[in-house]
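Before I ask anything, here is the structure I am working with.
Only one protein chain is missing from this complex, and each of the others stays in its spot.
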Amino acid sequence: MKCSIFCIPTASPADLNGLKKLIIDGQINPHEVISVIGKTEGNGCVNDFTRGFSVEVLKNFFESQLHEKVDSKISFVMSGGTEGVLSPHLTVICRSEHGDSTEADRKQKALSVGVARTETILPEYLGRMEQVKMVAAAVQKAMKDAGIDNPQDVHFVQIKCPLLTAPRIKQVKEKNGSVVTEDTYKSMGYSRGASALGVAVALGEIEVSSLRNEDICHSFQYYSNVASTSAGIELMECEIVVFGNSLKASGDLFIEHEVMKDAIDAQAVQQLLEKADGAKVIQVLAKAEADPSGFVRGRRHTMMEDSDINHTRHARAVVGGVIASLVGDPMIYVSGGAEHQGPSGGGPIAAVFRRG
Amino acid sequence: MKCSIFCIPTASPADLNGLKKLIIDGQINPHEVISVIGKTEGNGCVNDFTRGFSVEVLKNFFESQLHEKVDSKISFVMSGGTEGVLSPHLTVICRSEHGDSTEADRKQKALSVGVARTETILPEYLGRMEQVKMVAAAVQKAMKDAGIDNPQDVHFVQIKCPLLTAPRIKQVKEKNGSVVTEDTYKSMGYSRGASALGVAVALGEIEVSSLRNEDICHSFQYYSNVASTSAGIELMECEIVVFGNSLKASGDLFIEHEVMKDAIDAQAVQQLLEKADGAKVIQVLAKAEADPSGFVRGRRHTMMEDSDINHTRHARAVVGGVIASLVGDPMIYVSGGAEHQGPSGGGPIAAVFRRG
Amino acid sequence: MKCSIFCIPTASPADLNGLKKLIIDGQINPHEVISVIGKTEGNGCVNDFTRGFSVEVLKNFFESQLHEKVDSKISFVMSGGTEGVLSPHLTVICRSEHGDSTEADRKQKALSVGVARTETILPEYLGRMEQVKMVAAAVQKAMKDAGIDNPQDVHFVQIKCPLLTAPRIKQVKEKNGSVVTEDTYKSMGYSRGASALGVAVALGEIEVSSLRNEDICHSFQYYSNVASTSAGIELMECEIVVFGNSLKASGDLFIEHEVMKDAIDAQAVQQLLEKADGAKVIQVLAKAEADPSGFVRGRRHTMMEDSDINHTRHARAVVGGVIASLVGDPMIYVSGGAEHQGPSGGGPIAAVFRRG
Partner (left out) sequence: MKCSIFCIPTASPADLNGLKKLIIDGQINPHEVISVIGKTEGNGCVNDFTRGFSVEVLKNFFESQLHEKVDSKISFVMSGGTEGVLSPHLTVICRSEHGDSTEADRKQKALSVGVARTETILPEYLGRMEQVKMVAAAVQKAMKDAGIDNPQDVHFVQIKCPLLTAPRIKQVKEKNGSVVTEDTYKSMGYSRGASALGVAVALGEIEVSSLRNEDICHSFQYYSNVASTSAGIELMECEIVVFGNSLKASGDLFIEHEVMKDAIDAQAVQQLLEKADGAKVIQVLAKAEADPSGFVRGRRHTMMEDSDINHTRHARAVVGGVIASLVGDPMIYVSGGAEHQGPSGGGPIAAVFRRG
């Protein structure tokens, strides 16, 4: 197996020109694409349809290329919100089952990516232990798919998960069910949080038995160091993409991670870049959140009390700027809302590098 | 003469508790305050009244302390917008006419601050050469006030300037006059731009004869390396505060500057911090803007096309995050809209340091 | 007793020119002012400081006029948010203890206004039964102050109430207390809801024994037909202004009310205007809210799912437009967030009329 990654700038959520060019040039084989992770220019919140738009055009395109349904073949994970310098783009992940070398010859682990998805998360399960467990099972499936046995070799787990909308809430209430929250914006946080805890459970970072419904989006001492979850109106199940290093994979790419302790943790970014060991940064993937304490380094911030701009938008702008300033490139993946993803106020950051 | 600087966190635009405590503690003598530069938590745009609110309570407070009008004694310069990690605060600048030592004894230049203000900028003059010239004259007055002869010793010039509002525009049109723009938000840019060019003219960075009305907010090759201008609805004239180093001043503070080439120029920030030469950072003052080209480091950004969030807000979030991540403190002054303040897309940054 | 009402346009939250003119002209006696109810141009949400700004300048002004503290003499109730055509203004309410006639002579009830305020609402009491009961007691005090015995004669009860902020929440949690919500924006709803239920309890619209904490902002079948409550960051207690008609009051003003069943209930507005019976509309006071069901007249609305604009802002724009189009004047008082104020999705509307 060999995994490769292509970062493609986009001129709009529907722009496929860059992708088409790489296919024509023979760099991307559409049959080998297993996931497309993108940043689109919506608000990244409840009424952001740029994610759905992008997925729609990508799906149609790949279906026209592959002449079959791609829902179960390609995992499309769009994260809305290119605040500040963040630049809209697609990260296309390909996997060829034929590597450059045999496993026996390999001395170094190489980038390996696996995918999986859960069943539909019913609106009444969203943000609750049911979602945690469904995600945990799917993460383990994706690890297997990536040829990774040791959780230590997992460096980033990207999950796209659903959210509650007014009609979905109405539906549940009509059958006398209950939802975790009736605030649609807040439901995005619950879904992200439950998904992240699912990752932590799958990787042994947390025991599932120690978690209860009440912990989700409340007990932030529980978190995963590698989970990155993102909620969108356009899907009803969770899509999981596991990134790690494996001897089963060949090629010159590898991935490492660090944890940003807060939104301005330049040191964590620098430590991650030092792991390059001479290799070139290909892509950075990170999570951002406004510190729920209302303070960063002891100073009051106003992100949580801004009724004009949602705090996820503020946080992406900051973390995007901090990372871009050190990496030297604003075309990176920074996604908002880091509930149970890294410590409270911080978040995981991973980088894919290319050797020599 | 001796200048000192106090950075005081605020809990709201009307919060004077920190200031009052420093006065009670004897650290600030209200009679020595010459300027208060603050960050308030509004949107920093046209309908931001937090600046006016803050100035109102500060003025009332100082008048109750000094038992006289303070309009011509203290320059209040509030910049709205604490996006991202930026933390609301006041920077209080004091000047005692009695230094620690005689000028003859001094071997090192120390921080020196001078103030001045223009006459009322008529709405029809705003954003035009009339404003440039009025500001240039006032900057030279402020330099003299600071005891600075050499423009090289000027490291930051903070200006607060007026903007156009619908009623002001109406007024001008009723007497058949013209205004530079009828877009109130855009008028903030013209006012900031003309003020910055006034600084450049005063410091010899640009010849006044080479400038015309059409250059303002268009010919961005003309800029000042030390101007920082900010527009507000609450005033009709320009208030100027010049920061520099002078042998006429005593004390352990000094100021240095750099120019950020773009919003993510971490290198410029680090170069500035290296000028500390062991001294401690007391406060950082910087300007931020969304690159008007629509690109940062060759990557498309979406700040100019975001109809939900003004680009000044995006830019402050990014530059605030970048600087805070390197300085380690989010309670810094970052003001938006850097027309003719540093190169296009970048902006000046200055730091006040305290020697050992 | 005689009550009078003056509607004064303002050019900004700090504009006192109109008020000063009416005082100079002798129309308003500052000693007789008991309340100022205003619309200011902020976002009307958590980080809206225009309300506090306006109250600050009004307070300072009246204190300079009356040479005494006015906190317990004048109730300042500012509602932020002049979306759409709504026009910023102040409604100044005066009460002279000397009427035009003796009570015995009067044949018609006239406008009568009474004021009261609660103790500080502790953050842990906000949005809970404690607040309901404190408000109910204060409403009855205000009725007595207005000389109104019969709850049927009460046509509008305006309340300004506090909200939770990050620091206030932190405070409570540090002493192991709990708050009704940790979402600051949502806390505004809880405070408005509890205050409205307090009115309903005071007027006998609901039995206090039938209410529990869980009903607040959930059981919307409980509501008051005349409550109008508004939350602001600038106060910690509830200020109550009761409007009604009383034989104890003289003058040519009177007040009536109706209940809008939804945001576009033009019929209710017209029914209210018909109660004028030839009298002239002096001022309209109304509440607005986005129907929490997500539907208006069976049609889906998107106000609750808009992450760029809070639903209270949408609702004020709509209801302000509907009423202004029928009254013919956009300088009316429409305040957002009508939890337990009128039926779900609708709200109370009152008008003060002047007889021929």
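In order of appearance the chains are A, B and C, and numbering begins at 1 in each one.
Convention: contacts are C-beta pairs under 8 Å (C-beta built on N, C-alpha and C of every residue); 3 or more make two chains touch, one makes a residue touch a chain.
Values in this document were obtained by computation on a predicted structure and should not be read as measured data.
Engineer: Touch as defined at the start, partner being the missing chain; which of C:263, C:284 or C:351 qualifies?
Structural biologist: Considering all chains, including the one not shown, the answer is C:263.
Engineer: Touch as defined at the start, partner being the missing chain; which of A:50, A:158 or A:187 qualifies?
Structural biologist: From the options A:50, A:158 or A:187, the contact with the absent chain belongs to A:50.
Engineer: By the contact definition given up top, give the residues of chain A that touch the hidden chain.
Structural biologist: Residue positions of chain A that touch the missing chain: 11-14, 41-42, 47, 49-50, 52-53, 56-57, 60, 167, 233, 308.
Engineer: For the chain that got dropped from the picture, name the residues of chain B it touches.
Structural biologist: For chain B, the residues touching the absent chain are 43, 45-48, 165-167, 170, 183-186, 293-294, 300, 302, 304-308, 310.
Engineer: For chain C, which residues reach the chain that was dropped from this view?
Structural biologist: 9, 11, 41, 43, 82-88, 263-266, 296-297, 299-303, 305-306, 308-309, 313-315, 317-322, 324-326, 328-331
The rule is simple: only the chains that are shown with their structure count from here on.
Engineer: Looking at chain B with chain C, do both copies bring the same residues to the contact (over half shared) or different ones?
Structural biologist: same
Engineer: Taking each chain's centre as its mean C-alpha position, how far apart are chain B and chain C in Å?
Structural biologist: 40
Engineer: Which chain B residues touch at least two other chains?
Structural biologist: 11, 41, 308
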